[in-house]
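Got a structure here, written out as structure tokens. Questions coming.
For this depiction, one protein chain was excluded, whereas all remaining protein chains were kept in their positions.
Chain naming follows the written order as A and B, and within any one chain the residues start at number 1.
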Amino acid sequence: MKSSVIVFPGSNCDRDIKVALEKFQIKNQMVWHNETNLPKCDLVVLPGGFSYGDYLRTGCIASKSRIINDVIEHGKKGGLILGICNGFQILIETGLLPGALLRNKKLRFLSKNVFLKVLNTNNSFCSNYKSKEIIELTIAHNEGNYFGSKDLIKRLEENNLVAFKYCDINGDIEEKSNPNGSLNNIAGILNEKKNILGMMPHPERLIDPLLSGEDGSLLFKSLLKS
Amino acid sequence: MKINSNIVDKHGISPDEYKKIIKLIGREPNILELGIFSAMWNEHCSYKSSKKYLKTLPTKNSKVIQGPGENAGVIDIDDNDALVFKIESHNHPSFIEPYQGAATGVGGILRDVFTMGARPIALLNSIHFGETSNPKTKNLLNGVVSGIGGYGNCIGIPTVGGEVKFNSSYNENILVNAMAIGLAKKNKIFYSKAEGVDKPVIYVGSKTGRDGIHGASMASAEFDDNAEEKKPTVQVGDPFTEKLLLEACLELMMDDSIISIQDMGAAGLTSSSVEMASKGNLGIQIDLNKVPCREEKMTPYEMMLSESQERMLLILNSGKEENAKKIFTKWGLDFSIIGKTTNTKNLVLNFNNEEVANLPLSSLSANAPVYERKWKKNILPKKIKITNNLKSLKILESLSAILNSPNNTEKSWVWEQYDQTVMADTIQKSGGNAAVVRIHGKNKGIAATVDSSSHYCLAHPLTGGKLVVCESWRNLISVGSYPIAITNCLNFGNPTKEKIMGQFVECIDGISQACRYLDYPVVSGNVSFYNETQKRSISPTPTIGGVGLIKNLNFMMTKNLKKINSTILVIGKTLGHLYQSEFFREVLGNNNGPPPEVNLFNEKNNGLAVQKIISKGLVNSVHDISSGGILISLAEMCISGNIGVKIKIPRNDISPNEYLFGEDQSRYLIELDKSKEDEVFKILKKSSIYYEKIGHSQKERLELDNEFSIKLDELNKLNSGWFKNYFNEN
Partner (left out) sequence: MKISITVTFKEDVLDPQGKVVKQTLKNMGYNNIENVRQGKYFEIELNENDRKKSEKIIDDICKNLLSNTVIENYKINYNK
């Protein structure tokens, strides 16, 4: 499995994702946003951070960068794309994923560990998780509030395209366990073909027992397997 | 512009200082030159009131690579790794514009660290506000926390530790102290000393605007009723640009292009150019037409004094300019060759083909005034007998009052606004005794903490200075680290007042004594004077940023209780000192009396023993006993571990309140398996350390024999409700 991590000015989780990919034996290359051609790879990762300082709208300017056309092509051809946090925001701005990510309901940046229920394991990112498994990952964002029209949300739910939802330690999905106001507690979604995953939590920050947990590891193991 | 005494005064220069300027340069200065003197001779840049005393601080040990005098301090943490760190204040701007003041404080301290070739790996901060009932406090607290988060999160450096304090002495003068730690290779540290004549002087980063002009002067001025009018002098930060600047600088630092580098902080282009050239005993010549400006028609005065953020000054080896320019252009930053080093030992500024300033560098730095201010000694307060009937107080109620007070409440409302885990190396986050960050790719880590105690220092500055250093040292010991060195931020009032100067001199004396005894020297720091409004001064607040090394992260220690039925041990003797305690303040409203005594021998002896038992894997959890005494520290261990305890006060000559809430120093709470008792007691006995068993851990409840029993979730509620109530959130 070969991956490319796209680095934008202002990306700051690029090193973290590189470490995670390499830890799980995925051969990785860092690709600068200004390149015109994407190297041959199976997986493209759009990392977390504040690309372009979040100017205009989070992820917006990055979605117009030179490399993005190749990334979109890669996605349309069925190649895997993983967008984490700012990466998820960029995927939405490119139109590769539907909906919008608004400001957190409490209007504050929120950095903490959260529980998630894994709802779709029938894809290359989550195959190593058990269906409805409860995992713990970290969130750190100011604009993670997932929003879409009633029709869109209905479509995502009915077609099982919601990958993760915020829940409590027992797996209950309710307002109390929703950190940012996302509709239906949505924390991550897949596209129709399930080759593109956008998620707000950071799997790359929980791959080590010293880092308070290893629930992120299974995502990378799933990728390696696919 | 003709200079008159009014203009001199507005520049913060006294009539005597003006006479000295004329003597040093042999003539009257022009307005630009006056502005330059005003910046360089300002307290913030020249340390004129503090230099004499700062020289008495211990600054060396076997691990110190660079002490005070550079952009930051540097210590050796083994296998060619070095840690670069410093703490700095940004108090006055934060009071005027809390978000930007705090944000640019973070930006400034980060630059001080990466300018030395270190990638920043952690941020910490110490923030102090007025009483919670003060109408300004809420807005200031909100703004400062948002600003720190806004900057640190965007640039992608984890904010891993800190403290938040509330005290009426900060009602009109808040404190924002920001600390940054960076990782560098020992053999690749970059310094600010210029070397070589005719070397290109390069400006990189953001364009220069009119922000912050005379910020350094503002930092040294008291606030009066016109504080609001000072708003235009606050700098505005852009963390995105700083991230680009950080990456560009670190990229350039990979080869040998750079001779010296310094960030443009307080007094911007003036201080950086003067300091770099002075240190190298050279001169410097600048063509101001080459300075990238973002406003039109900027004058030399404005260019030299602007405090626009995110800018650095570099001196490169000849021939390296093209390559350097490529790097900065790639990152979208301005790059301009603005001058060169000379051998004239003067600062020469040209504009529109005319020489507009020419000053001997020595007059700006080496010959800047140094004052020996008069100061008054502070007498140790007497222990005034308490008239309250302490016996009638219920212990559980006292515990509740303290746990639910703003200074002691759990503070996740604050730290959840900071990204604590970006860079994926944060091993221990906020809430513990110290933050722990792994050295990337290795199994060792560094521990860091910021500590202060304005009430101890106000009561008796000499003792207070010692106490804060000991607290810092204990916190590092508690997480299993070897304390190495400190950075200090000395926040005080007006040094021309004998009482305030006395507080300063004596706090420094206390800090020196403790640092010397504990082999825990000062490698960097900052002095912030004039934290005063309408003649009301803040309490003396030295803030200590301590750093230690954890050689093997598998032996890192935490404070949360781990098991049921383990033994709870108190290390160190409890004498029951209640003056200046949380108990006195929160329960009785009493601020009188002396702070606890410090016995440096016990401090070191007890700490080294705790270090030993941690390194041998003999204990489950450790918490130093500090603010609030045994019962508060124990409650914190229970809450964080979600495990209770059952304890009984050992036989002694003091009252229960004195035992449970006394703030005697040099003590620790330890949780250990019964099976490890013998080995631990042997180690303690060998060093003649006093210890006593007080109980054992259990499920669900914190119980004090014959007194009270409280369920853990109730205890947790007591300790975590304050911020939600304050901000009306649920």
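Just so we're on the same page, a contact is a pair of C-beta atoms (placed from the backbone, for glycine too) under 8 Å apart; a residue touches a chain by one contact, two chains touch by 3 or more.
What you see is a predicted model, and the numbers here were worked out from it, not measured in a lab.
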item: Chains shown that the absent chain touches, full complex; value: A
item: Selected residue (touches chain absent from view) among A:M30, A:C60 or A:L210; value: A:C60
item: Of A:D14, A:D54, A:D70 or A:E93, the one touching the omitted chain in the full complex; value: A:E93
item: Chain not shown, touching residues in chain A; value: 56-57, 60, 64, 93, 98-100, 102-103, 105, 107, 145, 147-149, 181
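Here is the rule we go by: only the chains that are shown with their structure count from here on.
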item: Centre-to-centre distance between chain B and chain A (centres being mean Cα positions), rounded to whole Å; value: 36
item: Contact set on chain A toward chain B in their complex; value: 9-10, 12-13, 15-16, 19-20, 48-50, 52-55, 106, 108-112, 138, 140, 142, 202, 204-205, 207-208, 210-211
item: Touching residues on chain B, where the partner in the complex is chain A; value: 146, 149-150, 153-156, 238-241, 243-244, 331-332, 412, 415-427, 438, 553, 729
